[in-house]
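First the structure, in the form of structure tokens, and then the observations on it.
What you see is part of a larger complex, with each chain still in position.
Labels for the chains are A and B, by order of writing; each one numbers its residues from 1.
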Amino acid sequence: MKLVTAVVKPFKLDDVKAALEAFGVHGMTVSEVQGYGRQKGHTEVYRGAEYQVAFNPKVRIEVVVDDADAEDAVAAVSKAAQTGSIGDGKVWVVPVETLVRVRTGERGSDAL
Amino acid sequence: MSHWLSLLPLDDTIPDPIKTAISSASAEGDTAWVLTSAALVLLMTVALAFFYGGMVRAKNVLGMLMQNFYCIAAVSVLWVLFGFSIAFGGSNSVWGGLHFALLHHMDEIIPGGTYTTPTLAFFAFQVTFAIITPALITGSTADRWRFGAFAIFVALWSTLVYDPIAHWVFAPTGWLFKRGAEDFAGGTVVHANAGAAGLAMCLVLGKRIGWPKQAMKPHNVPYVMLGAGLLWFGWFGFNSGSAIAANNLASYAWVNTNTATAAALLGWIIVERIRDGHATTLGAASGAVAGLVAITPAAGFVTPYGSIALGAIAGAVCCLCTVIKTKIGFDDSLDVVAVHLVGGILGALLIGFFGDKATGIGIDGIFKGGGGHLLKLQAEDVGATVGYSFVATLIIGYAMNLVFKHRMPEDQEIAGMDISLHGESAYDMGAGTSGTLVGAHSVSTPAPAPAPAPATSAYSTASPPSAPSITMPSPLTPPATPSEA
């Protein structure tokens, strides 16, 4: 199995979710993160003290999929999250050795 | 409340028309203060909502706020309909009848009344007391009461418990008033009463799921402090406004209120520092409220330095009482018993010791050489109000249980009141997981039962439900459809 992790712009989450559903994936885990990269941050000023904020808000989406589906899932997510402007994010894949559904103890693909 | 009396120095030599005119002129000042005080006391229930709302977990904060706002709304209407009349109408010593129902006869003074303000101003002030009393109960029953059941309970309890007790103690024709019980602003009528009812209802409702083993920390202590701060502010209306005049007695009540509250805050955090190793901000807020409760019955009957002692005792004792519930095992969630029942009783009884007629009203207590008479009167007042409130509330609570459940289903309680009862989330920091708009309700297209399927939406012609596919344009940056009208 594979764990596909996508770091994308927050307002793209609905599109990514829809893309994954269209592709047949009905589960994911999402968290709020702050991203730093080419996309420039912004400046804040409090009583004349200037702060440089390098981070931009992103959401991090984790989806475990079958080995065979990983490549397509990556493609679907990338496409759905794309706006074409800097800071659209990254998608990466790491190998998963075991997956368990807590409720039933099912393993592997059955746990999806 | 035998203290409404014109204190104007109206010499007998003054001709009557002039007397009348001067009294009227003076009444404008009193009315200004009473209308101000009424607004301040109304604010107290909002403050209470935050004092309590900050103490519950984040998933229940709206449920708590809603119960308190509902109390304001329901009791405001009930008191116009008949509540005020039951409390202050008629000459019967047990209940007031319906003479003032629908606020008829507002050009009359209430039977036995000696205030100088319009009776409508007196109503404005009193309705705010009727509002906050059931609201206080919500602290002991937090996190678990179905809203529908709560709504009915408040209407019943306000009418069957608060209105009669207010009549007994506050109305000049009430039996406890006539015996001479001293309750300046509602230590027994409001606080001990609500505390006893809170105890009864937390027994009726039972413990929250997971209590006491699971962590149930305040979700927002600054809200608690905001609530405490606004309560302190509003309580000047509660106590000083109870003079129903802007005079020396009102000034006494103002100063005593502030002084006792301050002393109670210090008393509470000193006990905490010794017992727990830390003086806490929650303790400071709690001590302040304990002091406000305890000085309420006494505000016009004691001196400022008496208030220091009274407040310090109340702060320390209430602090020590908060841990009893955990030992005994009743889930008085936000300590309504330790703060309002104990505080209210303490305040009422301590008048028996600290009572001082130097304030211009009342009689001397034990420390002033007045003997135990006053203490006996006070004990009687406490016994009658607390006893009636506890028993009547238990009966109402259990009787309602015969008809329908008070408690939310277990999964709803775990999910929290906000989502389960009100279909809302208190906070949304914009992470993108906060949901998708699926429709706008109207009466002709009634809401579907809560279900994941998107309802037919009001603007579905523009974007049919099939739209959410991976090729759809981002709602944030619609390339084709211009976003401006």
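Heads up, the rule we're going with is that a contact is a pair of C-beta atoms (placed from the backbone, for glycine too) under 8 Å apart; a residue touches a chain by one contact, two chains touch by 3 or more.
Note that the structure is predicted; figures quoted are calculated from it, not measured.
Written as a formula over the displayed labels, the whole complex reads A x3, B x3.
As a convention for this text, only the chains that are shown with their structure count from here on.
Chain A and chain B, compared by their mean Cα positions, are separated by 48 Å. Against chain B, in their complex, chain A makes its touches with residues 10-15, 18-19, 22, 30, 32, 57, 59, 76, 79-80, 83. The part of chain B that touches chain A in the complex is made up of residues 429-433, 436, 468-470, 472, 474-477.
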